[in-house]
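This is the structure I have questions about; it appears just below.
Removed from the display is one protein chain of the complex; every other protein chain stays in position.
Up next is chain A:
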Amino acid sequence: MVTQITSFGRSGLYDWMMQRVSAITLSLYTVFIIGYLLLNPDLTYDQWSALYEATWMRVFSLMVLLSIGVHSWIGLWSISTDYIKATGARFFFQSICGLAMFVYIVWGIQVIWGL
């Protein structure tokens, strides 16, 4: 058993599962958005903002936003542990990634929910 404390869920299995669950969420959202844009070629601002005002869309978008955070954290954490060998530099990189993700999530909630 390799001990570490900076990975997302501390368990390899949990990280692996979350990586897949978040990937599925991200793909569904991508397919949905592309499909929506293709089916509505004459999209107006009102229509677009009505879509994002619907509760289900807010739930879906928030799920996607959290999925981006989880997915990118697990991915970038893996990259950092593969390629950055110096502990200080690796921890710094991980901290910057963690901070960036937190900012994106808070900022994203503001944008999507129109707060």
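The rule is simple: a contact is a pair of C-beta atoms (placed from the backbone, for glycine too) under 8 Å apart; a residue touches a chain by one contact, two chains touch by 3 or more; residues count from 1.
By definition in this document, contacts and distances are computed from a predicted model.
Of "Succinate dehydrogenase iron-sulfur subunit", "Oxidoreductase", "Branched-chain amino acid ABC transporter permease" or "ExbD/TolR family protein", only "Succinate dehydrogenase iron-sulfur subunit" is the UniProt protein name of the chain excluded from the display.
Hidden from this view is one chain, which touches chain A at 1-4, 7, 10-13, 15-17, 78, 81-83.
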